[in-house]
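Note that one protein chain is taken out, while the other chains of the complex remain in position.
Here is subunit A:
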Amino acid sequence: MFTDMIPLLTKALGETVYMVVVSMVIASIVGIPLGVLLHTTGKGQILESPGFNKCLGTIVNVIRSIPFIILMVAIIPLTRMIVGTAIGTSAAMVPLVIASIPFIGRQVETSLKEVPYGLIEAAQSMGATPFQIIWKVLLPESRASITAQLTTVIISLVGESAMAGAIGGGGLGDLAIRYGYQRFRPEVMVATVVILIILVQLVQLVGNTLAKKLDKK
């Protein structure tokens, strides 16, 4: 009875990790620059541009206010356009990425806000370009904080990826629903929850350690 669970669990765990990792990487590639833009185009910042900032902020807020489960269904046409299908692990990653981009953007913005303006002023006094200020001052100075913030995003992605099971995305959440709930096998439910707890603990531990190592303050 338990032995048949092992391959199911490993497969589901693999799918979850795959979804989270790939979504996180893609979302970061877009989300970190988004966070930089949100911060640097703000009032009194190096690329100050009130109109652009407001526009970007509104888009971010709109996407962030849609509950993930609704977003997932609402963007099915877009998902189909991008991956060719609306079902499966790859299809589940489209809403995961879209939901995570504005989340990362806001988290990165918060981290960048912690960098004292004096540092930017110092860099300007040395003749730094705005790009150099972003690349050599803002990002390195907030790397510990960004790491901690991204850890939070990864953990919420683990949770959202479980919901992605609802559109046939696979993964641990999907397994828990189909076996644990629909086929009345509570031991599968318990096993998936335990794995999820360990996974989240692990992510948090790695994130904290890394952030601490990067923090020279």
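Here is the rule we go by: a contact is a pair of C-beta atoms (placed from the backbone, for glycine too) under 8 Å apart; a residue touches a chain by one contact, two chains touch by 3 or more; residues count from 1.
The rule we apply is simple: contacts and distances are computed from a predicted model.
Chemist: Can you pick, from "Methionine ABC transporter ATP-binding protein", "Cytochrome c oxidase cbb3-type subunit 1", "P3 N-terminal domain-containing protein" or "Spore germination protein", the UniProt protein name of the chain not displayed?
Modeler: Not shown, but named in UniProt as "Methionine ABC transporter ATP-binding protein".
Chemist: Kindly state which of the options A:Thr110, A:Gln124 or A:Gln204 is in contact with the chain not pictured.
Modeler: Selected residue, touching the omitted chain: A:Gln124.
Chemist: Per the definition of touch given earlier, which of A:Leu56, A:Leu71 or A:Val137 contacts the omitted chain?
Modeler: A:Val137
Chemist: Which residues does subunit A use to touch the chain missing from this display?
Modeler: The list for subunit A reads 116, 118-119, 121-129, 132, 136-137, 140-141, 143-144, 214, 216-217.
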